[in-house]
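What you see is the complex with one protein chain gone and the rest in place.
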Amino acid sequence: MKNFLSLADVTDLDALIQSGRDAKASPFADQQLGKNKTIGLIFFNSSLRTRLSTQKAAQNLGMNVMMMNVGQDSWGLEMEEGVLMNGDKAEHIREAAAVIGRYCDIIGIRAFAELNDREKDYREQVMNQFAKYARVPIVNLESATRHPLQSLADCITIEEAKATSSLIPARPKVVLTWLPHFKPLPQAVANSFCEWMNARARSGDVEFVVTHPEGYELAPEFVGDAPVIYNRAEAFAGADFIYGKNWSSYAQYGQVLTQDPSWAVTMDDMNRTNSGKFMHCLPVRRNLKVSDAVLDGPQSLVIEQAANREWSAQAVLKEILKTL
Amino acid sequence: MKNFLSLADVTDLDALIQSGRDAKASPFADQQLGKNKTIGLIFFNSSLRTRLSTQKAAQNLGMNVMMMNVGQDSWGLEMEEGVLMNGDKAEHIREAAAVIGRYCDIIGIRAFAELNDREKDYREQVMNQFAKYARVPIVNLESATRHPLQSLADCITIEEAKATSSLIPARPKVVLTWLPHFKPLPQAVANSFCEWMNARARSGDVEFVVTHPEGYELAPEFVGDAPVIYNRAEAFAGADFIYGKNWSSYAQYGQVLTQDPSWAVTMDDMNRTNSGKFMHCLPVRRNLKVSDAVLDGPQSLVIEQAANREWSAQAVLKEILKTL
Partner (left out) sequence: MKNFLSLADVTDLDALIQSGRDAKASPFADQQLGKNKTIGLIFFNSSLRTRLSTQKAAQNLGMNVMMMNVGQDSWGLEMEEGVLMNGDKAEHIREAAAVIGRYCDIIGIRAFAELNDREKDYREQVMNQFAKYARVPIVNLESATRHPLQSLADCITIEEAKATSSLIPARPKVVLTWLPHFKPLPQAVANSFCEWMNARARSGDVEFVVTHPEGYELAPEFVGDAPVIYNRAEAFAGADFIYGKNWSSYAQYGQVLTQDPSWAVTMDDMNRTNSGKFMHCLPVRRNLKVSDAVLDGPQSLVIEQAANREWSAQAVLKEILKTL
């Protein structure tokens, strides 16, 4: 694997999921692979799970880790080409990426959508410029439009649940449901989840449907052929996995069109499913998006799902290290 | 040792002090103990000594270290149970603690008193919720009411001084004295010092007295049976160790009742002692709390005391690692 920017970089998804599960069983089995290799983790935005799980995964593989918060440890970076740099950005991404690429064997980048300019966000400028100028493999730690390490952890979590529960069928029904929130959030996690679940649906490993209020349609390149069911109760019926996430509107880009509290997931909703499991990428605002009872009950997979971030990162880093 | 939240977690204080002194003599003797173990150091507040000494101690033991500044590297955490999370906190401590506990073998937490609500601070919400939800050992890196790694370093420092100076008796007189400051500071260091010195007094290793202006009485559960002597000169007379610290009022919670400069420690004060040593946990505001002459003279133990933070952390981490 050269880069890990999106699902397109994955040649064998089944093998990658299995590699994550193997890492979970034997975290230190590949410790020689990362010896004298360094990953730089570059954050343009805050992080908790990604920061800690990717660092941990790299250390499990014997790597050294260097962390940098852009605009805090260092200064802001200019992304536009050909500009006269007389503003508040002291360095261009061309130099920053090229230089960091000289100090690191692999670079992880987190750079969220700004939600002001859809075309700009969906161009994935930061991630693509790092990939262009750094000359070393780039790992997406959540970009403007995708969060593939999360999606891989989600796949691992679903396969793990299938393997450990006889109640879950071989081709479970997975429902992505929009959740209410007062702040505009990026579409990245939802986009990515669609991208990966569509692949899992194509391989016959899940049935995948999406439900959200009208106006919250995701970008067509992500939602793909997944059925969009506006009737939430209908979508939930018979579900084996409910995957909750808020996102802001793609059509009216970055807007909060509704905060309708009836879209928050409660035990009543879960009771309409096929003893379904609840998943969320975290952080989650309790009782705004999901009730305490759902998060704290036996149907919640959110902690295991977050724990699996370590193993999704380890599977990806292992694939990249093998090519260095 | 399962957690290190307070003195109550210590089964053999003499042995723990000796373990710290052994670590100082042979820092790398237990380097295999921490192999492939990771400590997460989570800071809700600024730190210098604790940040560096705990990291160093963990590395001496062969551990990996992950650091996170809450609200800077990540977002703020909600501590209250059952609330509708529609404010500025993006994640609940239930998830944060549980998830960090999945990435780390041990978690260190720093979370100061807010000094607004005494009952809330003394409930030790952050520390207790981490201990409840993380499912891995928790180390107190200074909580709302205690700073036990400091107190252990203080014990090590006193025993070391006793071992190296024939002037100090087997049962030295240790005086905790309040110092003036214009800002309201937590009671944690003073509370903890009382807790640990009372234990050392009970075992016959010190005589312990407390002096402060009226109104600065510490919580009864911490001051215990230690004599409180409001007459400062009387308290200092014959002292072998003067331990200076400012704290805000417990009775009028979080208030600065006086800034009386005559409570600052000067050479005149030290001359009233039994060639006493001066101790302070640092940081210290020079000439506001203690004079330059005291801090820079041969009676000052403050640098050695800070250096011993490495060995107190190493002794504690070693005890915890042995149980993993």
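Which chain is which? They are A and B, in the order written, and residues in each are numbered from 1.
In the analysis below, a residue touches a chain if its C-beta (ideal position, glycine included) is under 8 Å from a C-beta of that chain, and two chains touch if they have at least 3 such contacts.
Model, not experiment: these values are computed from the prediction.
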Of B:N3, B:S19, B:T38 or B:N69, the one touching the omitted chain in the full complex: B:N69
Option from A:T11, A:N36, A:S166 or A:T323 whose C-beta touches the chain left out: A:N36
Contact with the hidden chain (one of A:A29, A:A90 or A:L167): A:A90
Which of B:S6, B:S19 or B:S47 contacts the chain that the document leaves out: B:S47
Chain not shown, touching residues in subunit A: 36, 38, 40, 64, 66, 68, 72-75, 78, 82-86, 90-92, 94-96, 98-100, 102-104
Contact set of subunit B toward the excluded chain (per top definition): 27-28, 43, 46-49, 51-53, 55-56, 59-60, 69, 72, 182, 282-288, 292, 295-296, 302-303, 306-307, 310
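In this section, only the chains that are shown with their structure count from here on.
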Whole-Å gap between the CA centroids of subunit A and subunit B: 40
